[in-house]
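After the structure tokens below, expect a handful of questions from me.
Removed: one protein chain of the complex. Kept in place: all other protein chains.
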Amino acid sequence: MSSQNPIFIPGPTNIPDVLRKAVDMPTIDHRSPIFGKILHPALDGVKKVLKTTQAEVFAFPSTGTGGWETAISNTLSAGDKVLATRNGMFSHRWIDMCQRHGLDVAVVTQNWGEGIPANIFEEMLVADKAHEIKAVLATHNETATGVRSDIAAVRRALDAAGHPALLFVDGVSSIGCMDFRMDEWRVDVAVAGSQKGFMLPPGLAIVACSPRALAAAETAGLHRTFFDLRDMAKGYANNGYPYTPPVGLLNGLKLSTEMLLEEGMENVFARHHRIASGVRAAVAAWGLRLCAARPELYSDTVSAIRVPDGFDANKIVSHALNAYGVAFGTGLGDVAGKVFRIGHLGSLTDVMALSGIATAEMVMVDLGLPITLGSGVAAAQQYYRQSIGSPQQKAA
Amino acid sequence: MSSQNPIFIPGPTNIPDVLRKAVDMPTIDHRSPIFGKILHPALDGVKKVLKTTQAEVFAFPSTGTGGWETAISNTLSAGDKVLATRNGMFSHRWIDMCQRHGLDVAVVTQNWGEGIPANIFEEMLVADKAHEIKAVLATHNETATGVRSDIAAVRRALDAAGHPALLFVDGVSSIGCMDFRMDEWRVDVAVAGSQKGFMLPPGLAIVACSPRALAAAETAGLHRTFFDLRDMAKGYANNGYPYTPPVGLLNGLKLSTEMLLEEGMENVFARHHRIASGVRAAVAAWGLRLCAARPELYSDTVSAIRVPDGFDANKIVSHALNAYGVAFGTGLGDVAGKVFRIGHLGSLTDVMALSGIATAEMVMVDLGLPITLGSGVAAAQQYYRQSIGSPQQKAA
Amino acid sequence: MSSQNPIFIPGPTNIPDVLRKAVDMPTIDHRSPIFGKILHPALDGVKKVLKTTQAEVFAFPSTGTGGWETAISNTLSAGDKVLATRNGMFSHRWIDMCQRHGLDVAVVTQNWGEGIPANIFEEMLVADKAHEIKAVLATHNETATGVRSDIAAVRRALDAAGHPALLFVDGVSSIGCMDFRMDEWRVDVAVAGSQKGFMLPPGLAIVACSPRALAAAETAGLHRTFFDLRDMAKGYANNGYPYTPPVGLLNGLKLSTEMLLEEGMENVFARHHRIASGVRAAVAAWGLRLCAARPELYSDTVSAIRVPDGFDANKIVSHALNAYGVAFGTGLGDVAGKVFRIGHLGSLTDVMALSGIATAEMVMVDLGLPITLGSGVAAAQQYYRQSIGSPQQKAA
Partner (left out) sequence: MSSQNPIFIPGPTNIPDVLRKAVDMPTIDHRSPIFGKILHPALDGVKKVLKTTQAEVFAFPSTGTGGWETAISNTLSAGDKVLATRNGMFSHRWIDMCQRHGLDVAVVTQNWGEGIPANIFEEMLVADKAHEIKAVLATHNETATGVRSDIAAVRRALDAAGHPALLFVDGVSSIGCMDFRMDEWRVDVAVAGSQKGFMLPPGLAIVACSPRALAAAETAGLHRTFFDLRDMAKGYANNGYPYTPPVGLLNGLKLSTEMLLEEGMENVFARHHRIASGVRAAVAAWGLRLCAARPELYSDTVSAIRVPDGFDANKIVSHALNAYGVAFGTGLGDVAGKVFRIGHLGSLTDVMALSGIATAEMVMVDLGLPITLGSGVAAAQQYYRQSIGSPQQKAA
């Protein structure tokens, strides 16, 4: 019966009942006019969530990984140079994908726990007098380490260098949770998924493209059909889709964006910050520290928590599941075994967060870590109590 | 979005996803053979939950209150004498119902927080040489006060007095959660509802009748049609129902009993005891005490918690809802304003219980009560940790 | 997989997906303010469906049978005289219920297929100089025979006789489908259920009471608690309920009435008339006739179809289920074996109706009746085609 427990993985998130019902649709004829009345409001809603009036939004039956592939395969050609930071598992995978597609990736390696070094980017862009770098890849929120990078700073680096490279941002675990300003930051491709801030089941790659990115799609040399933006755009223009659309998920996306916009994006961000701050207060009370190196890097959607040296963090995740029926996230890649992760994004309340914190405490004490039961809970309670009256309350 | 929070009212309970789906059926023809394949397994499942092979089980589209009315209107005649204890709101209401039906109720009044005084019952039964008392009414678990009475002791009182009165038990908030032995205790009518231990939405009055109760139905003088056991029995014998049956709820009851029996009733009871014990550990850590007067009266399905004199307990319930989106139970009747209640029955895990305890702490501190944040949580965590490996774990 | 086929029993009906989802709610605290926001709009919606501003509406966790018991037990006393017609199984059962509650029923027996004889009622009411008749019971639509009686005529009979008897109307299979004018007809108690015109699962008895009926409830002598209107009214006044309310069904009722009122009641009635007319065209094309004696008695919610003498109509129902997975209604009582019934109420389209008609044709030919395949379908198609542009279309 533990399906009643909330989950604390950094996505897919807990799904509100109304969104489950919106996704669970009877079959409609996707070639009838009904489809356009689902599709376009969903896409328009995403635009507002992204704070863009310039970009076009596309939703593929895929995942964030498919969104990345959409970004690069529609805008680049084999041998093109791109610039990226490797500071976690997801930025690493994106780099790997570029290499497998024959791109030449200039990689800036950072310690896991650090963000994107905009200053190094700037130096490299300035040095690239020939403008060989065609795109800069930035992972807004590294889900593996709980690090939020400063995309505005990346944009400033590009501008300072007077460099025309496209700016691609992986916002899979940030969009719909933390502030994202597509137009202000002049992001060219933003990638999201249905299963994070949009609180839906997985199955949609959501890709927003600036006019420059769309123009690049006309000449890009990489092969693609399923992920071809031109086919998708042509379909949308006719209230259609280039193949069978995932109507239920699109219907869910329509309602999800309505819910987010009704709450107000600034309130949504404040709610995520509030829940996250309570979790961080608990971590501090436990005497542990985050993988993220500095407070300005702290993610409001996931906290990767370092365990004492020599302790296997994976034990926390498996014991939580086996003993208490609660799912936390394991550490991935370079930080495997060194961190466990508490996802705190999407449809989550302070009350639910407290049950995750309380579970983590039991688990750590069970496994012999020097944690005081109730200590993290009390710290989070204190934070949640004092921030009452905040937007979270209205959302609840 | 607070529909994601668990609820902590003493029923209706949190409903497992699989049971919601079992109830949410497309319409079937209830006069077709399909109906019998839902009805009879559901009724047979209830028998096993009640530990009876003697009784017949009936499920009416109604509630526990309708179950009580079924019990009395099918077995008694106007002017009949019945014996009952008033020790809480629900025993009070049952007495009131008897009086409104023209029965003569011998009421033993107890302080709210006390259980049924089997010794007094015995004295009164012994004194009733003429056997004017036709039925003894016993509320197994007083939902208003969190008091579990000893039904076996009531049976012993009847036996000691050699008294032939029928024994009716309100098991609405005990059956499916705490041990109930219909045959061993020779209960004549047991009343339950769908929305407590069976973890279903409200809408079913579940009534089990011994052969003696069914015999009484042949001669009882009180008027009834909707609640007539004879019509219902005749319907069942033909795989039918005397009117339109609530097929979805019956389908849910079929699955619910399968789930309970697969877990094992003793494991179900142990699970409830474990969750309840954690809540009680928290109450003790807060320095508060239960409405139930003594440990042997403590209910494993609901705890009514006394607040300090002069403090209005209703404020806790309203503040919890308004500030944190969590539902606790208010005090009713004699203990209105003096207690708040935490329901811990049905589909609930220790993790969910901890979120309720944590919320209660925040609420009480917000309202100025001298509670230490995290104190109750820590006590419950310690209890839950140490009882790990218990049946709850397997159920999860 | 035949759960995909529509059903053609005269209730419970096919349930629209949105209503199933409205009923399938997570548990809320029914003592919180949320409950009132579900309850009152639902009751207000029913008032509008009933075209009443005078009456109060009550919804019990019960069925139509419970609604009848509510009507009589709240307004009458043992020995009271009531006037009723027996012209089908449901009017028969209501009479039986009255007798079991100790009422003195003056029964006007009609052939099954006939309606209420308002002229005979008038004679009897005129003759009742002492006004011993306290209530007149009228079944608006006899579900067993597919006969709609003229309630306005019954009211005229009462008025012509200057008789003060209360007027009770069983509208279980008419309300929400065929015109019902609570105020204009001065109906004192109207009884409906959730599972017919409201297109919901069974589980609600919906009872509307005029001020005169409510006044009678203050002095009525019959025993009742579960069905007591005074307790229910007191609960509603406090946004509450006298016991655990069936929140999901009430939420469904709220949405159901919104849907009906948005469509417009006259359009709802026209839609039912259109679907029914197509079925009747098919019956005529088959060379069969209805149980209902004359066109003005034809019900728009159910057609009871007479089979040739000597043929067992039940075979049609069982063969349809076994061979084609389709549910029709059997004949009940006096017309058992003589008719089969096609329910055409609630959420049904002409397209669905055609599949029922086509199935009935196959079944009758399979069983050797002299029916031409496609004949009834063609007649119904012709009717449906020509009535296109009618309100049904907009509803679709």
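Per-chain numbering from 1; labels A, B and C assigned in written order.
As a convention for this text, a contact is a pair of C-beta atoms (placed from the backbone, for glycine too) under 8 Å apart; a residue touches a chain by one contact, two chains touch by 3 or more.
Predicted, not measured: the structure shown is a model, and the values here were computed from it.
Colleague: Omitted chain: which shown chains does it touch?
Modeller: Taking every chain of the complex into account, the missing one touches A, B, C.
Colleague: Using the definition of touch stated at the top, determine which of C:34, C:108, C:336 or C:378 touches the missing chain.
Modeller: Selected residue, touching the omitted chain: C:378.
Colleague: Tell me, which residues in chain C touch the chain that this view leaves out?
Modeller: 1-6, 14, 16-18, 323-326, 347-352, 354-355, 358-359, 361-362, 365-366, 372-375, 377-378, 381-382, 384-385, 388, 393, 395-396
Colleague: Need a quick check: the contact residues on chain B for the chain that isn't drawn.
Modeller: These residues of chain B touch the chain that is not shown: 17, 21, 24-26.
Colleague: Considering the whole complex, not just the chains shown, which residues of chain A touch the missing one?
Modeller: 3, 7, 9, 11-15, 20, 23-32, 61-66, 68-69, 73, 78, 96-97, 100-102, 193, 195, 201-203, 222-228, 242-249, 321, 327, 329-330
Convention: only the chains that are shown with their structure count from here on.
Colleague: Going by C-alpha centroids, which chain is farthest from chain C? Tell me that one.
Modeller: Comparing chain centres, A lies farthest from chain C.
Colleague: Using the mean of all protein Cα atoms as the middle point, what chain has its own Cα mean nearest that point?
Modeller: Centroid comparison flags B as closest.
Colleague: Since chain A and chain B are copies that touch, is their contact same (over half of the numbers shared) or different (under half)?
Modeller: Both copies, chain A as well as chain B, present the same residues to each other, with over half of the numbers appearing on both sides.
Colleague: Need the CA-centroid distance for the pair chain A / chain C, whole Å please.
Modeller: Distance between chain centres, rounded to whole Å: 54 Å.
Colleague: So, what's the distance in Å between the C-alpha centres of chain C and chain B?
Modeller: Using C-alpha averages as centres, the distance is 35 Å.
Colleague: Can you list every residue of chain C that touches 2 or more other chains, as numbers and ranges?
Modeller: 24-26 - these are the residues of chain C that touch more than one other chain.
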